[in-house]
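What you see is the complex with one protein chain gone and the rest in place.
Then we have chain A:
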Amino acid sequence: MAVAGVHRPWFGATLKEWIFTTDHKKIGVMYGVTSLLFFLIAGISALGIRLELFQPGLQYMDEDTYNALLTTHGVLMQFWWAVGVWSSFGNFLLPLMIGARDVAFPRLNALSYWFFFSASVLAVLTLLPGNHIRMMWTGYPPISLNDNVGQVAYYAFIIHLLGASSLATAVNLVVTNLRMRAPGITLGKMNLFLHAFLAMNVIQILGVPALAGAVTMLLLDKYFHTAFFDPSRGGDPILYQNIFWFYSHPVVYVMVLPAFGVISEIVATFSRREIFGRKSMIAAIWGIAILGFMVWIHHMFTSGIPDWIKIIFSYTTVLIGVPTGIKIFNWVATLYKGSIRYTTPMLYILSAIFMFLIGGLTGIPLGLPAFDINVQDSHFVVGHFHYVLGMTVTLVAFGGFFYWFPKVTGRMYSEFWGKVALVLIMVGSNLFYFLQLIVGLEGMPRRYADYPPIPQWITLHELQTVGAFILAVGVGLAVLNLVLSAKFGPKAPDNPWESPSLEWLVPSPPPPHNFDKIPHMPEDWDPYNYEWLSKHKKV
């Protein structure tokens, strides 16, 4: 246990301490660095994709390379960035916010990270020629049973490692949250961030086994001659899609619920008031988490399943828009009569809300079979989820990085360069993703290395590539800002945002055991009671 440095803050640790640490803060930082690194790798493969699509024809790579890059991009962006980055936030912040000294099972937590790390190493190895996996992140059989698309065993092993890691983290954080909250922090009073993470981890616990089952069956089909999915031996490939989407739809809420939590924290802090409709926010989080398991068929509207099933699932799918809408309305209403500070994190979050609105509104028609029948597997779908993942989740993650940066590093980032990066990101990605929606409406199929020389398509693709490169410059600036400020930034005060939320009441960076003694939060304390702080300077 005592291997971790006791007197030094996390960044002063030696390599040995990093490797053997069980400190949730160090583990949080390791998740953050790993997922950011993979975000960059996935972003660079995306630029390759975008370059290839600039013009019809194959200028820079052949189809196999394109398909491998796209598989890499899709898998890394989702599992390492959009899911993985929240392990960083969860690990670093959750114990601090509830007044605990660590998570419930610190060694299990370290094991989770090292599973994630092993999966990362394997994923990097798929970048080598000869190791390419080309079955797309969805891995649908029978194409995934075909030797030409890479090794199913390898892919299944990566998913199992990731799954074990996510399950262990989820159990760990749920137990920590439910059993280790300091006296005075009730379920009703705890941060919305904590509610969002609780719901997200419950989804993981219920869903991950389904995905693990799907890839295990794939493995058995390919190497042990079972016939779950192989139609040439009497199996049914649609069965895979059902099991796969039973998890892989809810996983989008694993990516986006934590983002909702972070949005709520930052909007409240910089409006200096409690989130409007706090109870309905909690209800909406759970509504989304539960409904999320009842909509997976919308990924299969053109798979040849019976029509009546599609109709039922179209109703459940659009209904999920209601709790989602409530959250957006509440954030907007929180601005009302606030006293809004436009810091860099707040600007990222407000941009994310406006972009999420587009992401959500373009998601509704995908739940309507009459609409979906023209856009399923087109670039419209890709545009839709880039608004949600590429913009909302990514902007929120960066907003969160900036917001908690002083807490994690004890230093301040550059406000100016943070804002410049945001402008570039917003211009670039809207140019890119909006036209991705349009070219999809025009019929452009998804996962196409090449496309016919239809004049409108060519123009739309050229502009998208320009947008993607502007976006890349913005992201580069934001990352540089974080990296350089961690080393050279000016010293930050312990609580630069003057928030009463518990993580801000400990020193920056927090000492190894967070709290000298477990805090007892008084009756009048609340993570969003901004007047409380001026009355009691210290706990």
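The rule we apply is simple: a contact is a pair of C-beta atoms (placed from the backbone, for glycine too) under 8 Å apart; a residue touches a chain by one contact, two chains touch by 3 or more; residues count from 1.
Keep in mind that, in the parts below, contacts and distances are computed from a predicted model.
J.: Pick, from "Cytochrome c oxidase subunit 2", "Hydrogenase expression/formation protein HypE", "Cation:proton antiporter" or "DNA-binding protein", the protein name that UniProt gives for the chain of this complex that is not shown.
T.: Of "Cytochrome c oxidase subunit 2", "Hydrogenase expression/formation protein HypE", "Cation:proton antiporter" or "DNA-binding protein", the absent chain's UniProt record names it "Cytochrome c oxidase subunit 2".
J.: Give the residue, chosen from A:175, A:220, A:368 or A:486, that touches the chain omitted from the document.
T.: If we include the chain that is not displayed, A:368 is the one touching it.
J.: In the whole complex, not just what's shown, which of A:37, A:108, A:294 or A:357 touches the removed chain?
T.: Within the whole complex, the residue contacting the unshown chain is A:357.
J.: Taking the full complex into account, find the residue in A:111, A:238, A:473 or A:533 that is in contact with the omitted chain.
T.: The missing chain is touched by A:238.
J.: I'm checking contacts with the chain that's been left out. Which of A:178, A:311, A:484 or A:518 qualifies?
T.: Once the missing chain is taken into account, the touching residue is A:311.
J.: Decide which residue listed in A:224, A:336 or A:488 touches the omitted chain of the complex.
T.: Result: among the candidates, A:336 touches the missing chain.
J.: Under the stated touch rule, tell me which residues of chain A contact the chain that is not displayed.
T.: 56-58, 63-64, 67, 134-136, 138, 140, 142-143, 146, 148-149, 231-232, 236-238, 271-274, 276-280, 302-304, 307, 310-311, 314-315, 318-319, 321-322, 325-326, 328-329, 332-333, 335-342, 350, 353-354, 357-358, 361-362, 364-365, 367-371, 373-374, 376-378, 441, 443, 445-453, 530
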